[in-house]
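Next up is a structure, given as structure tokens.
The other protein chains are all here in position, but one chain of the complex has been omitted.
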């Protein structure tokens, strides 16, 4: 959620500060993986709790400071820009609701905020106000510097509230402008149910953007695409596909129910029901059903069925038979497999890494490859097939 | 469908009687798997057809009897409770429709049911009535006992109708109260299309409940959860997951497109694209893609890829290589596999049951395990790999 708030904020300003408190280190680490030029401060929650406390010790270098909430992932930069078109001393976001019960009401007269009233302090008449506080503020002209030091925590929760800045400024005659915003986008996420709704809207945006750029989706509402995924060129994303963080799909066709994470897929077709795990790079490659690729580089390869290719490098023209498994782990360490050009790997082959199969090699079906194979050779490990006549009747009729 | 009607009815009363007719034995058997204290009677359909006939021979021990329809799976107990807040002699559910054509109209005056008029008997003016019969009734104060014996089947269908009870009671001056209900929930299921709509609403309710309790769903609209499934703790259910009857998911992460039925998953991660079949129990276990588990107990196990584990017991610290298959069936009977602690099963191993692999065993890749393996041993069945130089050219250039 925070990711999206930061992403939109950065479209407006190079000076974004994130105030953390709960699991601050974990959150900061996660965000630093995505953004490299964001400031982080940790709220002094013990001494300065509340929304006012959160911004208490932030040096504001700018004439206008926009305060966002981390739990509003759907707010877009285009909506935030509207805050800057007003020259009021404070601009606060408000929503008109059918049923405003439970929310802080905002009394507005002549397009000016007169008063913010908490639910519990509202008179019967004030409870009829349908306009509520949406929690995003633009503070201009030194308002934060002037009023943050004057905030008090003498209230039921013993917290410092940003709404008090608004009230104090109002009392001193400053101009507080309301900005009407869409409920849908400014809704806070307070439960896993809210979260799934926000995610749904976010997913629709992500996929719509790709479709407008020419990517073909089959039943987009059944696909899941992480926010940092890249899809380019004449790509097709079929129903049920899952593209997770760090994936880059270029001129490729990803078939039904495939799951791809942290991998680059170029001019390839993958699936249906395939899995590509992080650190893989596929070029001009065909990956079929029930094939798992992990941390491997495949160029011009065909792996059509039921295989596990892990920690492997496989080169042009090579065909991987059904049931091929790279035995990359011996219970202690992981090892690498290298397979050259134009290799034909027969079905049900186990490739015990570390091992190198050179170019132009043929591996017979069912072979356990536990030694390097030189270019041009056939490799085979196979017990002769024997038959026992009449065994069927003996076995089944006993 | 009937399951949901019974489930809601049981929230209101300990004395629930289900009237069966079509495939009565099969329906009763199915329902008995879910409910152990419900009464079943079979309608004497030959002599007493119709909705009146259905309740004809049920002894009513209570002052108030609620008659539901088995094809209204979306009616919730909270809505049924409203029937009991009235002290009318009969309470009947009615729906206001935009277009009431085709339905039995209910004439209401001063909040009292005056008359029920069948479509075919309605005058032009009566056809304009928008209020229709929703088919659920509460009979109080001996109404059923008094009027069921007076019902007649002298009508076009030669059936006994519950609506006639209402009419007879009305004529005798009893008080019939209408209860306005929501069309969506009181809609009968008359086609497979209606069924899919009812199922969709039911699925939304099921998943919303879990999310409100803290379960994280990724794209809940793509997941399917049977009504008796339990999900607890910090669990995550990804897109496309199918959780079927009898599943219990506790503090676990179920990844995309996995299918789980009748199994307990505790502190484990499963999938993507995994399958757990009935009778399985997984604890602290990792199950990866293309792994099928059936009737097996796994504690502290890793089975990451392309395996079939059936009728097996596998203990702590054991690693199952890709392509491992328990050969639990010999064409005649099914047998069990027992695997101890800290066993390393190499890739593409076939374990021919019945067999026991003790603790601290290493099985080489490609082995056919057809004898028990003692603790501490390596087991291997492998023909030496041979190479034939120059074979590639001979084979492909011929």
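Labels A and B are assigned to the chains in the order they are written; within every chain, residues are numbered from 1.
The rule is simple: a residue touches a chain if its C-beta (ideal position, glycine included) is under 8 Å from a C-beta of that chain, and two chains touch if they have at least 3 such contacts.
The shown structure was predicted, so the numbers you read here are calculated from the model rather than taken from an experiment.
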- Sole residue of B:238, B:269 or B:348 that reaches the chain not shown, by the stated touch rule: B:348
- Task: Among A:142, A:233 or A:331, choose the residue that contacts the chain missing from this document, as touch is defined above.
- Result: A:331
- Touching the absent chain in the whole complex: find that residue among B:73, B:135, B:304 or B:323. B:323
- Query: With respect to the chain omitted from the figure, which of B:167, B:199, B:228 or B:313 is a touching residue?
  - Reply: B:199
- Residue ranges of chain B at the interface with the undisplayed chain: 191-193, 195-196, 199-200, 203, 221-222, 224, 240, 242, 257, 259, 273, 275, 290, 292, 306-308, 323, 325, 327, 329-331, 348, 350, 352, 360-362, 366-371, 373-383, 395-396
- Query: What residues on chain A make contact with the chain left out of this view?
  - Reply: 208, 211-212, 214-222, 238-240, 255-257, 272-273, 288-290, 305-306, 319, 321-323, 331-332, 344, 346-348, 362, 365-366, 382-393, 395-396
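In this section, only the chains that are shown with their structure count from here on.
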- Message: For chain A versus chain B, what separation do you get between their C-alpha means, in angstrom?
- Response: 32
